[in-house]
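Only one protein chain is missing from this complex, and each of the others stays in its spot.
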Amino acid sequence: MLGLALLGSGRMADVYGPKINAHPGFHLVTIYNPRLASAEKAVARHGGTADDDLARVLGDDRIDAVIIATPTDTHLEYVQACAKAGKPVYCEKPLDMTLERVDKCLDALAAHPVPFMLGFNRRFDPDIRRLQTAVRDGEIGALTFLMSWSREPAPPPIAYVRRSGGYFIDATIHDIDLLCWIAGERPAEVFASGSCLFDPAIAAEGDVDATMTVMKMPSGCLAHVNNSRACAYGFDQRLEAFGRDGMLQTRNHRDDNLVRWDDTRTNASMPLKHFFLERYDASFYHALDEFHRALTEERAPSCTAADGRTALAIALACERSRREHRAVEPEYV
Amino acid sequence: MLGLALLGSGRMADVYGPKINAHPGFHLVTIYNPRLASAEKAVARHGGTADDDLARVLGDDRIDAVIIATPTDTHLEYVQACAKAGKPVYCEKPLDMTLERVDKCLDALAAHPVPFMLGFNRRFDPDIRRLQTAVRDGEIGALTFLMSWSREPAPPPIAYVRRSGGYFIDATIHDIDLLCWIAGERPAEVFASGSCLFDPAIAAEGDVDATMTVMKMPSGCLAHVNNSRACAYGFDQRLEAFGRDGMLQTRNHRDDNLVRWDDTRTNASMPLKHFFLERYDASFYHALDEFHRALTEERAPSCTAADGRTALAIALACERSRREHRAVEPEYV
Amino acid sequence: MLGLALLGSGRMADVYGPKINAHPGFHLVTIYNPRLASAEKAVARHGGTADDDLARVLGDDRIDAVIIATPTDTHLEYVQACAKAGKPVYCEKPLDMTLERVDKCLDALAAHPVPFMLGFNRRFDPDIRRLQTAVRDGEIGALTFLMSWSREPAPPPIAYVRRSGGYFIDATIHDIDLLCWIAGERPAEVFASGSCLFDPAIAAEGDVDATMTVMKMPSGCLAHVNNSRACAYGFDQRLEAFGRDGMLQTRNHRDDNLVRWDDTRTNASMPLKHFFLERYDASFYHALDEFHRALTEERAPSCTAADGRTALAIALACERSRREHRAVEPEYV
Partner (left out) sequence: MLGLALLGSGRMADVYGPKINAHPGFHLVTIYNPRLASAEKAVARHGGTADDDLARVLGDDRIDAVIIATPTDTHLEYVQACAKAGKPVYCEKPLDMTLERVDKCLDALAAHPVPFMLGFNRRFDPDIRRLQTAVRDGEIGALTFLMSWSREPAPPPIAYVRRSGGYFIDATIHDIDLLCWIAGERPAEVFASGSCLFDPAIAAEGDVDATMTVMKMPSGCLAHVNNSRACAYGFDQRLEAFGRDGMLQTRNHRDDNLVRWDDTRTNASMPLKHFFLERYDASFYHALDEFHRALTEERAPSCTAADGRTALAIALACERSRREHRAVEPEYV
């Protein structure tokens, strides 16, 4: 039974709280927030003890590892503190929004090498994982095309957009990570194009809400991503892998699996699961479980900080490509 | 090029007229109806010459074969006349509604053995034929279950119901013929149950508009048919064959093959093709083509009068089963 | 937190053990088996204390309710004992294999009215429950046809068949319960037909391994069930409800949700979940949860002993119908 401190008490902490409690190998000891009242409210929901003193939390012997579920711009500070304190870290993605600050995280982890896992939870979705495994096992032969659809049900509040780092860094980064992970390589160059078609307030921020991205891998494999901030029928999440010997696809998920026939539509299903909390509910648990197994098996977790840097470098290259209308090589280390 | 006389100028004649004209090996010479004005109207639609004198039609050297598309209660008379005149016959199903009269047809064909084909057109639907071939080729191993769905879009006029011989003889007979043909055997006993759930006028005639039938084959294979006189989403036509090694299914057909996603339904298709003229349009042509090939290859057509007698005997047994609440053995010869 | 005694330590006890442990409102206190060694082995798997003295178990104040997961022929004895002891009971289906003995259960529960739930777990499968709710809510209008497929992956050991009471009582009873529950009525008469097509040893016992059943409801609604003891592609479990306004279907479940395309097959999925433990894994938990909520909300559980009697009466009528080749009216009270 590993004791955990959960840093943060907002939306993402509310995602992790129930998963920690459901996991037989974790015990939630502390919820930390510099604003104690907020931590106390989260404790009322998920248990543990509220604390607003980070040094005390990191010095607590009962804490075997830390889950960072705070705002993105605080990740660097907390990763550094945990690393110095020798506490293993699971950090919600993204690590940060600039390569400079991500590199400081990498430096901290190099100086104080604690086990570290970045929360690219979608890799732990059972369907996506099976697709990745099947591709790696050669079920469809050498990869030719990878395609990813991520269409969100509705635009977020404009305040969220403003702090998001732009659509590629906020959202496409998920698809980027998945496609690189499935392909087993990272793109030599990317091209991205974007429009603002759903919410003019997003255009007013200089951002876009509908994008198409092309990544060209060193093997020649071509990858496509399309993202939109709105989708009439729910959270459209599909992957397609096309290789020399065949094709694999993941299906969308619905709350209701009935097939309906009436005088207007036949063979129909209900709209899709609403958004990521519904669609990827299980993957957060499986991601925590990977963290647990890595700690207990004394091996490195499979989602690394370097993976986070790679995905961010690609997302930044997408943003630059969109602005410069040309293919861009990501700034890898 | 074989010259044809088309007997009848009503709804079924209007089905066969265009198919005859589209077939490169047939030439429509004459449309016969004892009411000349009706034949003349059909000639205006399909070509040929109108005639109201059957002896003259059957004595015409240009007539190589006869298509009987008249009301069911006239089939016997016309089959007898054609057989005596030595003209090959394609007769729309059913041969007749009583075994006595069907046996007279069989007697006439035995006495004057002309090529004869009964128009069980659904056997010539490409999907159904592929299923039958796959079953016969052993693709799913020994048959266990056969299932047939035939749900019509809307109840027919009550006048039609009155003359139809009852729902089993009017409609189930199609499913019966298909399932016997696919199984390659005919049932040792049948059980049928029926309700009147859509049109009370049908109940007033002592008939039903929703039925379930079970046929037990000598091999032990069990066959299910469900028929309804109404169906909200069009003409539901499905077959399922389940054997030791697997299952085969035919899909429904639609005029529009798009897949639609919106805020109420996903992965949806339009309602089904409206009714048998739309769904089985091609099968009438393929049935005529079988007749043509049988004549030119000098072999017996594959749908025989005996097949018609078998299907009728089974349908009559279904009707009796429904009334007597017990399994009934069909009266085969 | 309700304390439970689990009677039985065989296959079904191993189904319930983990569900009890996963449920936040239950606590497994005792596992009972008259053979103590067997109970001890189950305790090693699921926790609690082993006991071979039923009186002691039922007299234990820590036991709030009892789960009966013993062989069918012992259910009566245990239900009577629990009722006398005033302990609420969840009993695995079927209650018993004869109406006489089931009526003794009903008598015991009438004399000592403890909360009682019969484990028709499939009613608690989320897809099936949604279909039932949609039908009851009038989504497809008045019901015309109900259809249920239950095709098992492979025949059970012949020793199991011998004790099973026959295929209708062992297996069809599940479909019977579901269809009556969905329809909201019980059949006025049933007809069943069966063959032995998979395992000749089953025929040698006078039993069948492939059946088709028709149930006619008082409303006129017709219900079809097909059951087979073997199925090449896994555990085929489907429901179809057809009403005046449309149709609802449940889909099969697979362990792997990928869609596969290669040079032999397109748009393909893997074989189905293997058998009931895999397919209905969640429904056992949801059934226990219904039991828990009924106890804590002080209301009667929704699956009653009378429901079990009804399903048995229908299954017995099916067996008789198969032997007598006629429609049979079930012996309801």
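Order as written gives the chain letters A, B and C; numbering starts at 1 within each chain.
In the analysis below, contacts are C-beta pairs under 8 Å (C-beta built on N, C-alpha and C of every residue); 3 or more make two chains touch, one makes a residue touch a chain.
Please read all numbers here as calculations on a predicted model, not as lab measurements.
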item: Residue of C:His46, C:His75, C:Arg123 or C:Arg260 touching the missing chain in the full complex; value: C:Arg260
item: Which residue of C:Asn21, C:Thr74, C:Thr98 or C:Ser269 touches the chain not shown here; value: C:Ser269
item: Subunit B residues touching the omitted chain (full complex); value: 126-127, 130-131, 134, 139-140, 245-251, 256-263
item: Touch residues of subunit C, complete complex, unshown partner; value: 232-234, 252, 254, 260-272
item: Residues of subunit A in contact with the chain not shown; value: 140-142, 144-145, 147, 151, 189, 191, 193-198, 210-212, 214, 216, 220-222, 224, 226, 228, 230-233, 236, 242, 244-247, 325-327
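By our rule, only the chains that are shown with their structure count from here on.
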item: Farthest-lying chain, centroid of Cα atoms versus that of subunit B; value: A
item: Middle chain, criterion being Cα centroid separation; value: C
item: Cα-centroid distance, subunit A relative to subunit C, in whole angstrom; value: 41
item: Sites on subunit A at which at least two other chains make contact; value: 260-263
